[in-house]
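Now for subunit A:
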Amino acid sequence: MMKYLIIGNSAAGINAADAIRMNDNKGNIKIISREKFRAYGRPLISYYLSGKVSPENMYYRSENYFKSKNIEVLLNVEAENIDLKNKEVATIGGGKIAYDKLLIATGSGPFIPHIKGLDMCKQENVFTFLTYEDAIKLKKKITKKSKVIVAGAGFIGLKAAEGLFGQVGSITVVDLADRVMASILDKQSADIVQTHMEQNNINFKLKTSVCEIYGKNNVSTVALSNNEILDCDILVIAVGVRPNIDIANTINLKTKDGIIVNEYMQTSKRDVYAAGDCVESLDLFSGDSKVFALWSSASNQGEVAGFNMASVEMKAPMVFAVNAISFFGLQLISAGVVNASTSNNIVLDLVKSELCRLNILNDNLVGFVLINCEQRAGIYTALISDRVKLSELDYDITSRDVGFSVYSKDERTKKYWEPCKR
Partner candidate 1 sequence: MSLSFDIPVFEVVRNEKRCIQCQVCVRQCFNSVHSYDEDDNVVCTDDIKCVNCHRCVTLCPTRALIIKKYPLEFRENTNWTSNAIKEIYKQSQTGGVLLSSMGNPKAFPIYWDKILLNASQVTNPSIDPLREPMETKIMIGRKPEKLDFDVKGKLLTEMPPQVELSTPIMFSAMSYGSISRNAHESLARAATELGICYNTGEGGLNRDFYKYGKNTIVQVASGRFGVHKEYLSAGIAIEIKIGQGAKPGIGGHLPGKKVGEDVSATRMIPVGSDAISPAPHHDIYSIEDLRQLIFSLKETTSYKKPVFVKIAAVHNAAAIASGIVRAGADAIVVDGFRGGTGAAPTRVRDNVGIPIELALAAIDQRLVEEGIRNQASLIVAGSIRNSSDIVKAVALGADAVYVGSAAVIALGCHMCHTCSTGKCNWGIATQEPELVKRLNPDIMYKRLVNLVSAWNHEIQEMLGGMGINAIESLRGNRLMLRGIDLNEKELKVLGIKYAGE
Partner candidate 2 sequence: MKKVYAFETKCLGCGLCEVYCRTAHSKFKDVVKAHNRDNVISAIVIENIFRQSKPISYFVLQCRHCLSPRCVKACISGAMHKDEQGIVHNDKKRCVGCLSCVSVCPFGAIKKSRDCKTISKCDLCVGYGEPLCVKNCPNDAIKLLDENEVEVALK
Partner candidate 3 sequence: MLKEGELRIPSGCAISGIIDRKGRRFSGEEIIRSISLMHERSNGLGGGFAAYGIYPQYKDFYAFHIFYENLNIKMQTEDFIAKYFDIENAGSIPTKHVPSITNKPLIWRYFVSPRIHMLKGSFISDAEFTSRCVIKINKDYSGAYVFSSGKNMGTFKGVGYPEAIGEFFMLDTYKAYMWTAHGRFPTNTPGWWGGAHPFTILDWSVVHNGEISSYDTNKRFVEMYGYKCTLQTDTEVITYLFDMLARKFSIPMEKVIKIIAAPFWSEIEKENEELQFELKSMRTVYASALINGPFSIILGYEKGMIALNDRIKLRSLVAATKDDRTYVASEESAIRIICSNPDKIWFPGGGDPVIALLEEGQK
């Protein structure tokens, strides 16, 4: 009987466990997690913060799910190192867990920049915003009068800001970039998002950064690089994430920013697999290896790893970013390349805050941003992921709202009727 061990209890880990179970209904599957919570939807923490999601709905799987699948989950267990020779994982506290196949799905952690006066260990009102625990702590600390500074106008920072809305005195988001969510939005789209958030009393300080923090145990003010001084009751640091590769380093896995894996999610060591935010993936467009912190790609990779661990060969697709986010009812979906110099087609309706931006390179759709007009977004996503030649479609995708009818009749029929494995 195979022994499968999975380090990490989120998207990659759980999808891997599911995939293993699908292909091997006898094997012993263990998941260990250093967190004290059952697996939860990590992106839900901002919904928890705002109160839109109650604690009982935070969980990614129902309570008896793992039991029903005969998957053992060990919470509050953190891997310390791996004994490749004996195929054992040592846990903090002295435990040892044997494995035949190991998956490292440790995800990513917050990136903490060097800021003068920052001392995360001492300062009680400085938070990161990645885990359920982060959210619970933050939620406890805030008051109706809190002046909140969010360092970082990325996805996490903005979701944190939205989550805090209405519960605090003021919210100011600071970012060095010239726009919000610079990595996934072009300037025009970012401006729509920013304006919309500003209308909801979120303040932005862009092209600047927090350069100094005042207060020993409690931050009271922060200084920005543009010399502004801001009062601060709560400081949320959300400037980015980086892969958790400490455990990987204990066995000298090949890594760059993240763990290097092949398309079967195998690491450089035999029977050790890795998946999710902690690995590097191949970019669909450039072919470069880089870290994508994406929930759906973590799920996919976990599944692929699970298949291969259960000795059913499966290849991971190349990755490109797809993000669906909403802020105060503004629905935003962005995918692929949005900033490169591509031929853009933009349909904009400022009154309704609608935007549809299609980035076309050569004969391919390489990226898009949709704001408030996202109904058929998945079709664009498929056009990107399948690298569909736009000239072979039934009509010009820039000429009207896209639908499944964009495919030629034969293609459409094939996709629709063939037992679909997508």
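Criterion applied: all candidates are chains of the complex that A comes from, given by their letters.
Throughout what follows, a contact is a pair of C-beta atoms (placed from the backbone, for glycine too) under 8 Å apart; a residue touches a chain by one contact, two chains touch by 3 or more; residues count from 1.
Quick caveat, the model's predicted, so the values are computed rather than measured.
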Complex member in contact with subunit A (any copy), out of 1, 2 or 3: 2
Residues of subunit A that touch candidate 2 when the two form their complex: 15, 41-44, 47, 52-53, 57, 59-61, 295-296, 299-300, 303, 322-326, 329, 331, 333, 335, 374-379, 381-382, 394-395, 400, 402-405, 409, 412-413, 415-417, 419-422
